[in-house]
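Just below is one structure, and these are the notes that go with it.
Missing here is one protein chain; the remaining ones are kept as they sit in the complex.
Letters A, B and C name the chains as they come in the text, with residue numbers starting at 1 for each one.
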Amino acid sequence: MNGTQTPLRVAMIGYAFMGRAHSQAWRVAPRFFDLPLDPEMRVLVGRSRDRAEEAARHLGWAEVATDWREVVQRDDVDLVDICTPGDSHEEIAVAALEAGKHVLVEKPMANTLAEAERMTAAAERAAASGVRSMVGFTYRRVPAVSLARQMVADGRIGEVRQVRCQYLQDWLADEQTPLSWRTDKALAGSGALGDIGAHIVDLTHFVTGQRVAAVSGMLETVIRERPRAESFSGLGGVAGTERGPVTVDDVAIFTARLESGAPAVFEATRMAWGRKNAMRIEVNGSRGSLAFDFEEMNVLQHYDADAPAGEQGFTRILATEPVHPYVSAWWPPGHGLGYEHGFVHQVVDLVNAIAAGEQPTPSFADGLAVQRVLDAVEASHADEGRLHRISENAQTLEGAAR
Amino acid sequence: MNGTQTPLRVAMIGYAFMGRAHSQAWRVAPRFFDLPLDPEMRVLVGRSRDRAEEAARHLGWAEVATDWREVVQRDDVDLVDICTPGDSHEEIAVAALEAGKHVLVEKPMANTLAEAERMTAAAERAAASGVRSMVGFTYRRVPAVSLARQMVADGRIGEVRQVRCQYLQDWLADEQTPLSWRTDKALAGSGALGDIGAHIVDLTHFVTGQRVAAVSGMLETVIRERPRAESFSGLGGVAGTERGPVTVDDVAIFTARLESGAPAVFEATRMAWGRKNAMRIEVNGSRGSLAFDFEEMNVLQHYDADAPAGEQGFTRILATEPVHPYVSAWWPPGHGLGYEHGFVHQVVDLVNAIAAGEQPTPSFADGLAVQRVLDAVEASHADEGRLHRISENAQTLEGAAR
Amino acid sequence: MNGTQTPLRVAMIGYAFMGRAHSQAWRVAPRFFDLPLDPEMRVLVGRSRDRAEEAARHLGWAEVATDWREVVQRDDVDLVDICTPGDSHEEIAVAALEAGKHVLVEKPMANTLAEAERMTAAAERAAASGVRSMVGFTYRRVPAVSLARQMVADGRIGEVRQVRCQYLQDWLADEQTPLSWRTDKALAGSGALGDIGAHIVDLTHFVTGQRVAAVSGMLETVIRERPRAESFSGLGGVAGTERGPVTVDDVAIFTARLESGAPAVFEATRMAWGRKNAMRIEVNGSRGSLAFDFEEMNVLQHYDADAPAGEQGFTRILATEPVHPYVSAWWPPGHGLGYEHGFVHQVVDLVNAIAAGEQPTPSFADGLAVQRVLDAVEASHADEGRLHRISENAQTLEGAAR
Partner (left out) sequence: MNGTQTPLRVAMIGYAFMGRAHSQAWRVAPRFFDLPLDPEMRVLVGRSRDRAEEAARHLGWAEVATDWREVVQRDDVDLVDICTPGDSHEEIAVAALEAGKHVLVEKPMANTLAEAERMTAAAERAAASGVRSMVGFTYRRVPAVSLARQMVADGRIGEVRQVRCQYLQDWLADEQTPLSWRTDKALAGSGALGDIGAHIVDLTHFVTGQRVAAVSGMLETVIRERPRAESFSGLGGVAGTERGPVTVDDVAIFTARLESGAPAVFEATRMAWGRKNAMRIEVNGSRGSLAFDFEEMNVLQHYDADAPAGEQGFTRILATEPVHPYVSAWWPPGHGLGYEHGFVHQVVDLVNAIAAGEQPTPSFADGLAVQRVLDAVEASHADEGRLHRISENAQTLEGAAR
C-alpha cells in the first residue's frame, strides 16, 4: 500500500460471481486495513481470452492469461485464488501448492470427498515449507458471526446444548428458471447440500467450536425437470423450449449430533419463496442463546439467562460498534456493512496469516471436515436416513447419540 | 344465554392449567358468540373435595364432585371435558362416550398408541348415535393459524412443497427446575415430543391439509437429573435437595415426509433459552409461503410469488380484521387477542358442531393420526434414525421418500 | 366470588364497544384474581329498553334500566361504570358521585376542560366521604406498560431526557368510511386528539412520572367530507349517497416539554394506512431507553447503556413472566395476553383501591391533567403553533423551554 512493502502478487482463476467478490476484496482490503503485505491484482485467468480481458478491465486486474497451469508456475505470482466451479478445484489447488503458491479456494472445497482428501494432504505437505492455504467460507467473517463465535468461546452462553441452522433461498423456486451448472451433478457435485449446506455446516463448526459427528439425512429434488437455457445473461440463463433433468437436490435436511452429543437440525433449501439469503443459526447453551440471520447481517441476537429476572429477552446487538470484530476499520455505529465485506475480511485474515507464518483458518482440513459431513448426509439419505457417524469427529459421541 | 335455549351441561375433570383455560372458554364463549346451545358450567371434578371446591369457586363451576365415574353417568351432564394428565384420558373418555356424553379431551390425546386407538374406536361407535368427540388442539383456532389453513386451502401459495415447524420453549432449560409429572415417563408418556411436538404435528396436518407419512427421529434428554420438588406453587415446584432422574426427552427433532412426499423438519425443545412459547410453522408452496410464530400470535406472514416484481416480500398480516376467522366477534383491528381466545373458539366450534349434528374437528381420529407420528418418531429414534412410515398416511408416498 | 364476600354492585351506562370490554372485565377479573369485594353485574342502562335487554343478555347483566338518573340513586348499586360518549360524562359522573356511588368513567374524561374541572371538583368532594373515582386509561395496565413505568421509577434508564409517542390508526383513512358521532365535534369534542391523543398523553404522564408542561400543536382534517351513514352495523356505519362535513381533526401532532423541560413529540392520526392500533412510546433516559408498541402488546424493548460494551442492544422483553405486573394470575411465559386484559386489570386495581379505602389511579385529577394538555394543543394550533404552557404543570419549566 505504501510502495515500500513486500507485495503479495495474486492470480485469480475464474471471474464470475465469486471472481467479482474476490476482486473487490483484494482491491478494498488495503484501503481500510493496515496489511503487512501489499496485494497486487496481477493476473486474471479465464479460458476465453476475450472475455477474460473484458473481465480484467472491469475488475481491475493488471493482465490476463488463459492457461492456469502456466500461471501457477510463474515467478511473479505468490498466491492463487481459485474461483472456478468445484470440479476443477483439486487439480488447480494441488498444482499451485506444489508450485509453492499460497492458495485460497472457494467453497465447496471439492465435489467429492476423495478430492478434498487429496487437497488436504497437498496442503499439509505444502505447509511444511511455509505455503498457506484457506477455504473461502466468508460468512465466518461477518462481524456478527465472528462476535457469536467469540461469545461462545468466552462462555457467554455456557455449554452448547443445541443448534438449529438453516440456509433458505428461493432462487430456484420458480420452475421456469432454467438448468445451469448448479443443477448438474457432474459439475456441481450436489445441489443445495454442497452449495449452501456446506456454509451452515462450517458455520456450526466455527460458532460452536465443535464438529458435526453424526447425521441422519434426507434429500429431495422438488423440481425434477426444467427448461434448458438458450442463452445466458448475468448470473442466470434465459429459458428455452427444450427441457432436461435436474440431477441435484434442491432441498437437504438433516438432524445431527455434535462431538459433545448435542443435537442439531440443519436445513438447506432453494425452494423457500421469500427467503432470499436466510442463512441462520441459533445456538442454545446452558446459560443463554445466540441467533443470527444473514438477511439482517449486522445483527446478533443474544439471550442472557443470567440477566435480572423480569428484564430478560433477546438483545438485538447491532454489531457495528468499534469493539466488534473488524468494525473499527469501517464506519461509525449503525452504518452497516454489506455482503462483500466478509470477503474483504477474508483477505485481511489471509494476508495477516501469510505474513505471520501461521496457518489461516478455515484450513483445507476444516474444509475437508465439512465435506465429510456432506458425504455422510448423502450416505445416510441413501440408507433410509440411518444415523451415519463421521469417524474423525465422533470420538466423544458414544453414549450420547443412539 | 337467553334462558330459552337448550342448555349444554358441562362436567370438567381436572382443574389445573388446562382447567383454568377451559373454564374461561366456557364462561366467555356465549358472551361474544351467538351459540345454538347454552353452556352451563355444571360440575367440576377433582380427587380432593377441598381443593376442588376452592377451584370451583374461583373458576365459577356450580358444584363439585370427586368421582368422575359417577359424574359421567349423570343425567344432568351433556358433555365431559377432560383436563387431566394423559394417563387417565382413555379410561374417562371411553366411559363418557359409552354413557352417551360428548367428550372434549385435552392433548396429548393419550400416552400410548394403543390407548389412542381404543379411544378412537369408542368415538366412532358413539358417533353412530350422535355423540361427539374432539381433541383440544386449540392452536388451530388462533385466527392467524385458521387464516393460514384457509389460504393454503384456497391455493394462495400453490402446492405445498416444504414445511418447517418448531416448538421452542425454555421452561426446563434451568437445571435447577425440579422434577414433575411432566418429566416422568410413567405419567406423561414422553417429554417435549408428546407435550409440544404433538402440537406441531397437528398444526402441520391442519395447515397443509396433509398428514405426516414418514419420519426419521432423534430424541435427547439434555438434563438427565434434576432436584425432586419439595413443595408445589402454581404451575411449578420448589426444588429440594434430593435429586432424581428425568425419564422423558427434553429435545425431539425429526425430518419427515408428508403424504405428497413433501419434506418437512420438526423440532420440539424445552431447552431453547429465550424462546418462551415459540410455536412456529413455515410452509413453502409453489406460488408463495406462509409463516407463523405464536410469540406474535396475531400475525401471519405471507409471501406472494405472484405479486409485482420489485414489490414482493413477506407481508405481515395483522390477523385482527373483521374478515379474519373468529375476529368479528371481538375487537376493532389491531386490538389483539391472547392465548385463551383459542380455547374460546374451540368451545364455539364444538358447540356449533354438536348442535348441527356434525363431527367437530380435530376428531379422535385426527388425534390418533398425531399419536401415530409421535410413536413413529420414537420407533425411528430407537432404530438409529431410520425412516419409519406411518402406514395409514403413507399411501401416496412411495417414490418420493427414500 | 365465594358467596361470603361483600358484593360490589355495578351499574353500567352504555353498552357499545366500551360496554362490551367493561362487561368482560367485570366477569373475568374475579376468576383470575383474588378480589376483596365480589363484583356483581347488577344493571345495564340504555335508552332503548329492547336494545338494552338484548345487550344485557349477551353481556351477562342481571337486569336493565333506561333512566340513568334513577339508577345512580338506587340503594343496590355501589358503583357506576360510565361507557357513554363524552358529552354525557359530566352529568352522569357528578350525579353518581353526589349519590355516593364510586365511579369509573371511560376516557376521554370529558369533551371540554370546564366539564373535566367540574367532574374533578365533584370527585374531590366525594373522596372526603370515601367515594372513589377513576378514569379508564386502560393501557396503563398492559403488563409491558406497567413494567415500563416500574423500570423508569426504579431508575433503570436514569433521568428522562426525551419522549416520542405516537398513536397511529387507519380506520378513517378510507374516504368512503361514513360520518359517525366520532367525526362530529358536537358529540366527540375533538377527533384523533381527544380519542387517541388523550391515551398517549396519559401514557407519557404514567410512564415518565411527569406531566406535559407546554405544547406547540398542529391539527389537520385530511378528509373534510364523507358520506353520511345510511344504516349501522357493528362498530361502523354503511355509507349512503349523501355527504356531510367532518368537523373534527383526523391528525393531531404536537411538540412538548415535560415538567423537567425534557422535549417530547406526540402524534395521533387516523390516516396511517397499515397502522391498526400502533400506540407507541419511546423514552430515552440518561442511562438507557424503553420502547413499547401496542401492536406487539406483550413486548417491552429495553436498552441498557450500562450493559457490557459489545453486548448492548435493545432487549425484547416478553412481558409474560410471573414477575411481570399482573401476569402471575394468568398463563405460563410466552402465552400472551390480549386487548381486553387491560380492562380486567383496571377492575382489579379499582376494586382493590375501593376495599383498601385508597384513591385509585388514574384519578379524575389525572384525567383533568390530560384534558388540560389537549386543550392547550387546540389553543396552540389556533395561535399558529405558539408554545402554550399548562399552568399547573409548568412550574419547573422556565429556563428549559423557550
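Keep this in mind: a residue touches a chain if its C-beta (ideal position, glycine included) is under 8 Å from a C-beta of that chain, and two chains touch if they have at least 3 such contacts.
Predicted model only: the values in this text are computed from it and were never measured.
**Student:** In the complete assembly, which of C:Trp68, C:Phe137, C:Phe314 or C:Tyr339 touches the absent chain?
**Tutor:** C:Phe314
**Student:** Among A:Ser133, A:Gln169 or A:Asn284, which one is in touch with the chain left out?
**Tutor:** Residue touching the chain left out of view: A:Gln169.
**Student:** I need the residue numbers on chain C that touch the omitted chain, in ascending order.
**Tutor:** Residues 157, 161-162, 164, 166, 170, 173-175, 216-218, 220, 222, 251, 253-255, 257, 261-263, 265, 267, 269, 271-275, 282, 284-289, 303, 305, 312-314, 380-387, 400-402 of chain C touch the chain that is not shown.
**Student:** Over the whole complex, note the residues of chain A touching the chain we left out.
**Tutor:** Touching the missing chain: residues 1-3, 17, 20-21, 23-24, 27-28, 31-32, 57-60, 169, 171, 234-235, 275-278, 294-297, 318, 320, 322, 328, 330-341.
**Student:** Can you name the residues of chain B that touch the chain not displayed here?
**Tutor:** Chain B touches the missing chain through residues 147, 151, 156, 302, 304, 307, 309-318, 321, 323-324.
Keep in mind that, in the parts below, only the chains that are shown with their structure count from here on.
**Student:** Can you name the chain whose C-alpha mean lies closest to the mean of all the C-alpha atoms?
**Tutor:** Smallest centre-to-centre distance to the global C-alpha mean: chain B.
**Student:** Measure off the straight-line distance from the CA centroid of chain B to the CA centroid of chain C, and report it in whole Å.
**Tutor:** For chain B versus chain C, the centre distance works out to 36 Å.
**Student:** Give me the residue numbers in chain B that touch at least two other chains, ranges are fine.
**Tutor:** 275
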